[in-house]
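Here it is: the structure, laid out below.
All protein chains but one are shown in place.
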Amino acid sequence: MPNTYYLILLAMLLCITALAGCLYLLKKSMGIIIKEPAKDVPVEAGSLPQKPAWVRFHVHYYGFALLFLAFDMEMAFMYPWAVVYKELGITALIDMGVFLMILFLGLLYTWSQGGLKRQ
Amino acid sequence: MNMERIIFLLLFGSTAIWFAWRVFMTKSMIRSALSLLASMVAIGILFLVMQAEFLGVLHIMMMATEMTIMAIFMMMFMMDPGGMGDMDMSHQKKYSSVFAFLSGASYAAAILFTQWPITADAVPAPAQQNHDLGIELMQRSMMIFETAGVSILVAMIAATATALSFNSVNK
Amino acid sequence: MMTELIIVLVIAAVLFGIGVYGALSQTNLVMIMMGIELMLGAAMLNLVAFWFYLHPKTFSLQMFVLVVMTVMALEAVVGFGVATQRFRSKGSVEVEEAADLKE
Partner (left out) sequence: MWILLIGLYLFSVYFLSVLERRMVYKKWNFAAPFSTLAFLLVQEDVKPHQRDRIFYETAPVLFIAAALMAVGVLPFAKGFIITGLSTGALFINAAFAYIMVAIVMAGWAPNGVYSMIGGWRFLAQLIAYSMPIVMAITATVMRAESMSLVNIVASQTHLWNIIYQPVGFVLFYVAAMALAFLPPFDLPLAPGELAEGVWAEFTGVKLLLFRLGRLMLILSLSLAVTVLFLGGWEGPLLPGFAWTFIKTILVAASFFLCGQYVPRVQHDDLLEWSWKLLTPLALFNILWVGILLLL
């Protein structure tokens, strides 16, 4: 029964959350945090951080991220295809072959434009 | 009427709406991207409640990467992605809320005044659904599937051509 | 059954409304894309509801959901590409500062 399965999974999730919540409560009941200077400052190799870490940050792999976002969609089509693959035989192989070739062209284009280099 | 299903629909529907609302109400960019993720996960769970198992799990999975990548682009573009300053990022609030209310209300009116032809057909079991979706993909919707492939290719080429800097390539 | 369908559709309508609000009121390109994603999410919710309550034997609807999901990802990809280009040339992704695209 699919519905029971989802309920079991939901119950598992709730159990884990409840367990973690119990641990948090236990921890909270076990003592207080003593305030000391520079205790609540994030680690930064010896020196105190001058400014917050939440600033503009150049993520060097954004090209890969874009490529991945598009390439990732292939699996939405691939899983249902894989289920019926044996049944349909050669037709399915050719269909998916064409589809993957099209996607692979995109990968090759990005490769040729230097998108797969270390930035 | 299925009481259990109604309860879960209302529960996860309100979760989805709450997190969707938080997306535009928080100052922190990463929080808004991950609220959108939470909203999308709630939508995926609604799919599961409506027994579209493959679509639900797929949606939950895809959105995790998509929204986190959205978060890194936020990091790259914004001066203050943590929302620690007090910067207002919205404009024309009044018009947009009026327009949003109008569009939502007309949508809701269209829903309420339509006579929906509910069927009594039983939903196929999930394993059967996966199989049927595969058959649909390979036979009737084959051209749509290949077209989707071509549009993914176009998007990849467009993104590569616009986003990557060519200074290093052309020398 | 009818009540359930209406509940789902109203949830989708509210999500759509929030998406419209977000897309219109935000100045940042990435935030606008979040609004669009919400609208597409509402559309997907509608499609799944129609599949479940109206045509459970028609798998074109599920296929349509897959296509909408693809559109969602591709919208994000192209949007990010454009945003990166804007950011590189102008140093900002605010739409209010994009008036130079008019010329």
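Residue numbering begins at 1 within each chain, and the chains themselves are lettered A, B and C in the order written.
What we mean here is this: a residue touches a chain if its C-beta (ideal position, glycine included) is under 8 Å from a C-beta of that chain, and two chains touch if they have at least 3 such contacts.
Here the structure is a predicted model, which is why all the values come from computation and not from measurement.
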item	value
Shown chains touched by the chain that is not drawn here	A, B
Which of B:A20, B:M50 or B:A71 contacts the chain that the document leaves out	B:A71
Identified contact with the non-displayed chain, of B:I7, B:M84 or B:I118	B:M84
Contact footprint on chain B, counting only the chain that is left out	28, 30-31, 34, 37, 53-54, 57-58, 60-61, 64-65, 68-69, 71-72, 75, 82, 84, 125-127, 130
Hidden partner interface residues of chain A, rising order	2, 5, 8-9, 12-13, 16-17, 20-21, 23-24, 26-27, 30-31, 33-34, 39-45, 49, 52-54, 57, 59-61, 64-65, 67-68, 71-72, 75, 78-79, 82-87, 89-90, 93, 96-97, 100, 104, 107, 111, 116-119
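Convention: only the chains that are shown with their structure count from here on.
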item	value
Nearest-to-centre chain - CA centroid comparison	B
Whole-Å gap separating chain A and chain B, where each centre is the average of the chain's CA atoms	16
Between chain A and chain C, centroid-to-centroid distance (C-alpha), Å	21
Set of chain C residues in contact with two or more other chains	66, 69-70, 73-74, 76-77, 80-81, 84
Multi-chain contact sites of chain A, meaning residues that touch two or more partners	62, 65-66, 69-70, 72-73, 76-77
In the complex, chain C residues that touch chain A	66, 69-70, 73-74, 76-77, 80-81, 84
Parts of chain C lying in touch with chain B, wherever the complex brings them together	1-11, 13-22, 24-31, 33-35, 37-38, 41, 44-45, 48-49, 51-57, 59-60, 62-63, 65-67, 69-70, 72-74, 76-78, 80-85, 87-88, 92-93, 96
Contact set on chain B toward chain C in their complex	1-2, 5-6, 9-10, 13, 16-17, 20-21, 23-24, 29, 32-33, 36, 39-40, 43, 46-47, 50-52, 54-55, 58-59, 62, 66, 69-70, 73-74, 76-78, 89-93, 95-97, 99-101, 103-105, 107-108, 111-112, 116-119, 121-124, 129, 132-133, 135-137, 140-141, 144-145, 148, 151-152, 155-156, 158-163, 165
